[in-house]
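Scroll down for the structure; my scribbles are underneath it.
Every protein chain except one is present and positioned as in the full complex.
Up next, subunit A:
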């Protein structure tokens, strides 16, 4: 018989090893899947993990694209991880991302065609406020009425999507767009455009913000009393209360922060890579960021690496579709496996295997 025996303390070794193990297992099982689809498995794995970085023909383009893709994921995941540390589950980052994009873009479009350096900073602030306000709804409902923030934040994603559809075919519709839905394109409005900080590197302001957020979160969690309160609330809620932590305040801080960061990510995306508000502007960053947060062990540096890895599988997956004709769904399966194996191997962080008869009780 094999038993799972709870470890007295989570294993530090396993905590560090499981993400790597999950990647290796995903490669093996994914390879088997690709082989079953009649595609060369090694070549497929190489195309996904190696080619975006080193392929002579594509790498020069896809390396900067890694940052573009990873930026919003990291920015959102950092915010989420702080809440997750405190046991506050914001599942609705996608909605906060959308609302941030809408409010930020609305401010930018209101100034159109004013050419002033102040426009873009105001848009960023408006984006953060929009996401923050959307995050405040589940926060206040939780504090006042004890509602479940998982459900409320998730449901608000669909409300945000309805808002997005409405404003892109109404309020924010491009007056010169011949009746088609979609706002003006910020790529053609310099004062409101989220441009690359260094041309050709993919390093736009959203990527900069993501790096700043990583540092900020690291300092918060390791050096600041509020970070200590957050961790304490998650690990020992009763002890936290005895230590004088106001649980309501933690809820409001965590949901507000993750909302604001998601809103900023939305604004950076709409004014940069995406360019305009459209009916289906959101492409799932808010949900993928949840995977990134867990893949990164809710640790700022881990999230940075996990965001880059996730971006790699996206871009490599696209290349694999293009070069090897892999079906799009197989790439999504491949990404899904990554989370699945991470959660599966996670068991060993808290439990260890014991062979033979268990000790007598």
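Following the convention adopted for this analysis, contacts are C-beta pairs under 8 Å (C-beta built on N, C-alpha and C of every residue); 3 or more make two chains touch, one makes a residue touch a chain; residues count from 1.
Throughout what follows, contacts and distances are computed from a predicted model.
Novice: Just by its UniProt name, which of "Acyl-CoA dehydrogenase", "Anti-sigma factor antagonist", "Nucleoside-binding protein" or "Indolepyruvate oxidoreductase subunit IorA" is the chain not shown in this complex?
Specialist: Matching "Acyl-CoA dehydrogenase", "Anti-sigma factor antagonist", "Nucleoside-binding protein" or "Indolepyruvate oxidoreductase subunit IorA" to the record, the invisible chain is "Nucleoside-binding protein".
Novice: Which residue, A:8, A:38, A:56 or A:356, contacts the hidden chain when the whole complex is considered?
Specialist: From the options A:8, A:38, A:56 or A:356, the contact with the absent chain belongs to A:56.
Novice: Pick out which of A:39, A:142, A:173 or A:299 touches the chain that's been left out of the picture.
Specialist: A:173
Novice: In the whole complex, what residues of subunit A lie against the chain that is missing from view?
Specialist: Contact residues on subunit A toward the absent chain are 55-62, 65, 68, 161-162, 165-166, 169-171, 173, 178-182, 185, 187, 200, 269, 272-276, 278-281, 283, 315, 318-319, 321-323, 325, 327-329.
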